[in-house]
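Only a single protein chain was left out; the remaining protein chains are all shown in position.
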Amino acid sequence: MSVTEQRQHAAVARHLAEAQVNVELHHEDMVLNIGPQHPATHGTLRVIVKLDGERVVAADPVIGYMHRGYEKLTEYRSYPQITTLINRIDWLSSFANEVPFIDASEQLMGIEPPPRAVYIRTILTELSRISTFLLFLGEMGLQVGAITPAFYGFRDREYVLNLIEAATGGRFHPNFNRIGGLKDDLPAGWIAETRRVMDVVFESCDTFEDLVAGNEIFEARTRGIGIIPGDIGKSYGVSGSNLRASGVDWDLRRDGQPYLAYPELDFKVWTHPDGDSFSRYWVRLQETRESARMVLQLLDQLPAGPVMAKVPRIIKVPAGETWVNTENPLGEMGYYVVSKGAIGPFRVKIRSASFSNVSILPWLLQGVYVPDVITILASLYFILGDIDR
Amino acid sequence: MAKTKTKRAFKMPGLIQGLGVTLRTMLRPTVTTQYPHEREDPPSRARGVIALKEENCTVCMLCARECPDWCIYIEGHKVKAPPRRPGGKPRTVNTLDRFDIDYALCMYCGICVEVCPFDALYWSPEYEYSTPSIADLLHDKSKLGEWMETVPAPQPLEVGAEGPSRWR
Partner (left out) sequence: MTLAALPLGVEIAIKTGVILAIIPAGALILGYVFLMKMMAHMQSRLGPMDPGGFHGWYQLIGDGIKFLQKEDLMPAEADRRVFAMAPMLILLSTFLVYVVIPAGPDIIVEDLDVGIFFALAVSSISVIGVLMAGWASANKFAMLGAIRAAGQLIAYELPLVLAVVGVVIQAGTMSLQGIVAFQQNGEIFGFGGIGFPLVITQFVGFVLFLTAAQAELTQTPFDMPVAESELVAGYFVEYSGFRFLFFFMGEFGTAFALAGIAATLFLGGWSIPGVEGTLANVLGPIVLFAKVMLVSFVIFWVRFTYPRFREDQLQSLAWKFLIPISLLNILATGVFKVVF
């Protein structure tokens, strides 16, 4: 190789290096991998965010790390066994998970549960709503940096869980619903205890209002962050409190097909016009109070009677298909049950709320800062089991 | 009827209110139960551990079949028993050889207790049986029989309920 050639090669190499440097300088985006193991992702959600400084350019949620195959599993289990499986979908409000499936099975079998059973189901559904929202109210504080509210959330939720345990035997997985009614009636003294605990819940809501929602720093962190306009929320399938916080007045307890004792109840559906993280917090705070009021109302109206209808010993659901959707704490939850007359369903399609709620993340996370990513994730309030099923 | 938050005469800044909440909580008694020193009593319906009343079991295998995650292992054999009445035919009786529940697999749904037609299985609220080794969570029939002592008596039901408690 001649000297000239060597020089030429050196010059080319230098140019290439400069070009490389230029390219590197232009690539200022940093890919940050939030999750699957990250304290703010409630388990194993993974969000891949592309950052320009601390500003998110693009976000890509990756789900499925906790997929347990419940839809397939239901095809190989009998109806009583499925009840115990599906309350593990959203493990924080498991009782509410059982209700739509049991409702669908009862519709297919043409069984009407006795009114007392319906009322007790409604009470327990609202109690599970309270328990999961109390956790949210504290845990949202934790995600924006305050440690103490999380402990208050856990502390006050414990009273509600004790109630659920006293009635059903299980704190998280009640498995109390049976096709045609309930496993058993309430134990003695339960109603008085529930009234006492509802006072604790009201007090707890006041505490959260003072400690979290009323805090100026919390407002600064959440107001105007992660705004979901109502129509965009609807087009992504966002439901439940997240949608009501965007000003859409839509609650399946009132607007859907009548289920449980809700048609006989007098309650208010809370909405907030803003659609930001703060309004999602505020709506859940109000809904916790409203649920506590509903529980008191239901206790006043609780009818006497049996809790179990006449049901054959071996449950076989006649052929047919049905769709039942209910207002669960996290949003709309639905079961599409297809039966071919066997002891188990032929196919079950589960519509879980969190799955649709997080599908808005790529749209929602554009242009926010890294701390806001956490605020938005916390305020959307999803449960990983509910996303991955 | 329903309680609402009483509106304060003037709104304190939220920052100061928050400090008040934590200070008030600090001065109140705590809610902690010092577990190993003091025991918390779960309600009598709590699903803690499954107890086996061996003499009631007829090795019908219903529980093992209905268990959603197949954590019950049963083995038995048939023996000839003397006739009930003198002069009758000798009976065939199922005898239980093995009844194991693997609590490492069990998901505490209670289906086995419920389907048992001969009242051989009961729920007990006992919860202190954690072990350093996962293999020790496989409770055999003698261990399951020991839990029978902790099974509570049937509890009374709430006002307006019909019939005796079907809880087991």
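We just call them A and B in the order they show up, numbering each chain from 1.
Simple rule for what comes next: contacts are C-beta pairs under 8 Å (C-beta built on N, C-alpha and C of every residue); 3 or more make two chains touch, one makes a residue touch a chain.
Note that the coordinates shown come from a computational prediction; the quantities given were computed from them, not determined experimentally.
For the options A:G64, A:G145, A:P258 or A:G341, the residue in contact with the chain missing from this view is A:G145. Screening A:F133, A:F176 or A:F218 for touch with the missing chain picks out A:F218. One chain is missing from the display, and on chain A it is touched by residues 30, 32-33, 38-40, 54, 141-148, 151-152, 155, 211-212, 215, 217-218, 220-221, 369-374. For chain B, the list of residues touching the undisplayed chain reads 15, 18-19, 21-23, 25-26, 28, 30-32, 34.
In this section, only the chains that are shown with their structure count from here on.
Between chain A and chain B, the centres computed from C-alpha atoms are 28 Å apart. Chain B makes touch with chain A in their complex at residues 1-5, 13-15, 17-18, 20-22, 25, 31, 42-47, 66, 68, 107-111, 114, 123, 155-163, 165-167.
The residues of chain A lying in touch with chain B in their complex are 77-78, 80-81, 84-85, 116, 148, 152, 155, 158, 162, 165-170, 173, 175, 183-191, 199, 202, 205-207, 209-212, 214-219, 289, 292-293, 296-297, 302-307.
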